[in-house]
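With one protein chain held back, the other chains of the complex are shown just where they sit.
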Amino acid sequence: MKRILPITNAVIAVVSGLIVLFGYFFPGLLSGIQSVLISWAIIIAAFALLVGVFNLVMVHWKKTGTEGSNSIYSIVLLISLFITIIVAGLSGPTGSWTLWIFNNFQVPIEVSLLAVLAIVLLYAGARLLSRKPKWYTILFLITVLLVLVGSAPLFLAGESAPLSALRIWLSQVPAIAGARGLLLGVALGTVATGIRILIGIDRPYGG
Amino acid sequence: MLAQINQLADPIGAIIGFLLTLMVLSYIIGDNVLFRLAVSIFIGVASGYAAVLILYNVIWYQVLVPIFQIFTTGKLEGLPTYAIHVFPAVILGFWMITKLTPRLSRWGTPVLAFLTGVGAATVLAGAVRGTIFPQVGASVNMLNIQTAPTELGNIVGWFINGLIVLIGTATTLIYFQFGARRQEEGVPARRSVVLDYLSTAGQGFIAVTLGVLFAGVYLATLSALIDRVQFLWDTISRFF
Partner (left out) sequence: MTDIICPLCGKPNPEELDECQYCQAPLKVAGFIASPEDQEDFSQIFPPSPDQAGEEDQDTQPEPPPPSEQSIPDWLKQTEASFLKPSELEPEELSSEQLSEQIDALINLPSTPAEPQKSAIDDEWLTSLLSEAGAIESIPEGEVLLERAVETGEETSTPAGEETTQEEEEPPAVPAERPAWLTNLEASSNIKLDGGMQPSEVPEPEEQEASVEETDVPGASEHVEIPDWISKVSFEEVPPEPKEPEPPIEPAEIPGWLEALRPSEEATPTAPVEDVSAADVVTAGPLVGLRGVISAHPSAIQARKPPTYSIKLRVTEEQRARVQMMEELLAEEQKPKPPTSKRIITSQNIFRLAIALVLILPIVWMIIAKSQQSPLPQPGNYPGVIDFFQQVQQLPAGAPVLVAFDYEPGFSGEMNSAVSTLLSQLMAKNTYLTLVTTAPSGVALAESLVKDAGTGLAGSLSSYPYYTDLGYLPGGTMGLLGLASSPKTVLPYSLEGIDVWASAPLNTVSSVTDFGAVIVITDDPDTARAWIEQVGPVLRAEDGPILMVTSSQAEPLIRPYYEASPSQVQGMVAGLAGGQAYSRAVGRQPQNGVWDAFSMGVTVSILIILIGGIISMVFMLQASARKRED
């Protein structure tokens, strides 16, 4: 059984993946099966999300039983989770009370987290040259400054046409070149990883 | 009573938002209890909402409601579709719950294998169809004579820009190639000199791209900071 199960898992992954892949090339023949498999995957993904939430509850439930200051955070998490489930369950995902919780709890915290990030990024940018900088570090910093200058009119100085034009050229030519290279590299890596999974070399699902 | 609660909900919500905003912004002076409490509340609310949404959107309306309708109305038109598209997935979904327990965890692996296989094929096809072919074609078409401008001054700029984009794309890809030819024994493998120079050029293009990305991220966070400052001021001015 120890040997049969991993082989079975690999066979399942390979067969299902190949059916979906060949559905692109032979739409008339395999599009129906492809559609069925995709439907299954969507529903299973929803179950996976539920399993993830349940696991979160279990982990923090165990933490509440331990001694220490960290248990209070788990208690707060579980209380807020259960209250949200009860309120949203009764009111519905788009009910007024659900939206009240969403707009007064989730949105302020998320936006504030991003706002704190602004201070951190500015601090990091100010200290970028504290270590011995390389040529690409200086090029990076110059690019950052040029984009910032061109993205909004400087206060009391107004908008500078040359700087705006420079920012537009930066974002349309060299930045696009680098971004395109990155996107192609990511895509090639995705293809390589996908092929490895579809021929059974990589088994990220375990076994 | 309910109306009063509805009336009070808005200001109470504003005060809660105000306090939570201050709790999170306190991270500027350092990690503290208030910040961690705010983050715990956020995780709890977000997880609870996601769970409710799945239960409503998928489990209730896609799994349970169709079967109830079939049994209540007696119409079996949707039964074949349900039996093919939904029911097996529900079985597989429940099968995947075995991943929660360590003892039965390995029995839920086939379901994950199925998800992985389908996901890999989807992403692979999308990368080829949606990124590789179109973007390579776009890089080549930068110097397509048919898209060239007619004015001479613009042609030079068009040509230079196209060349920069083409060279930048190629050198960026070359930078990520770290293969080297094997040398004699004892001599470390090294890339060829030409590749070294090209990858250095790619490094420059990557530095520019990352600079633009960093500036974009900072502008997004600055916008969030401005939004929070505005919210705080609006709340203060509302009550005072």
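Note that the chains are named A and B in the order they appear, and that numbering of residues resets to 1 at the start of each chain.
Here, contacts are C-beta pairs under 8 Å (C-beta built on N, C-alpha and C of every residue); 3 or more make two chains touch, one makes a residue touch a chain.
The structure presented is a predicted model; accordingly, all values stated were derived computationally and were not measured.
Trainee: Using the document's definition of touch, tell me which of B:V123, B:I167 or B:A201 contacts the absent chain.
Mentor: Checking each option in B:V123, B:I167 or B:A201, the one touching the absent chain turns out to be B:V123.
Trainee: Return the single residue from B:N6, B:T101, B:N144 or B:Q183 that touches the missing chain.
Mentor: With B:N6, B:T101, B:N144 or B:Q183 as choices, the missing chain is touched by B:N144.
Trainee: I'm checking contacts with the chain that's been left out. Which of B:N32, B:T73, B:T101 or B:S192 qualifies?
Mentor: B:N32
Trainee: Touching the left-out chain: which of A:T64, A:S151 or A:T193?
Mentor: Result: among the candidates, A:S151 touches the missing chain.
Trainee: Among A:L5, A:I33, A:I83 or A:L99, which residue is in contact with the omitted chain in the full complex?
Mentor: Here the residue in touch with the unshown chain is A:L99.
Trainee: Could you list which residues of chain B touch the chain missing from the display?
Mentor: 28-32, 46, 49-50, 53-54, 56-58, 60-62, 65-66, 81, 85, 118-119, 122-123, 126-127, 129-131, 134-135, 137-138, 141-142, 144, 147, 209, 212-213, 215-220, 222-230, 233
Trainee: Hey, which chain A residues sit against the chain that's not shown?
Mentor: 31, 34-35, 38-39, 41-43, 45-46, 49, 68-70, 92-94, 98-99, 102-103, 106-107, 110-111, 113-114, 118-120, 122-123, 125-132, 141, 144-145, 148-149, 151-159, 164, 168, 171-172, 175-176, 179-180, 182-183
Note that in this section only the chains that are shown with their structure count from here on.
Trainee: Between chain A and chain B, what distance separates the C-alpha centroids? Give it in angstrom.
Mentor: Chain centroid spacing, chain A to chain B, equals 3 Å.
Trainee: List the residues on chain B that touch chain A in their complex, please.
Mentor: Counting only chain B, the residues touching chain A are 9, 12-14, 16-18, 20-21, 24-25, 27-28, 36-59, 62-63, 84-86, 88-90, 92-94, 96-97, 99-100, 106, 109-125, 127-129, 131-132, 135-136, 138-139, 161, 164-173, 175-176, 202-212, 214-222, 224-225, 227-228, 231.
Trainee: Where on chain A does chain B make contact in their complex?
Mentor: Those residues of chain A that touch chain B are 5, 8-10, 12-21, 24, 35-51, 53-56, 58, 72-74, 76-85, 88-89, 92-93, 98, 100-119, 121-122, 125, 136-137, 139-144, 147-148, 151, 170-188, 190-191, 193-195, 197-198, 203-207.
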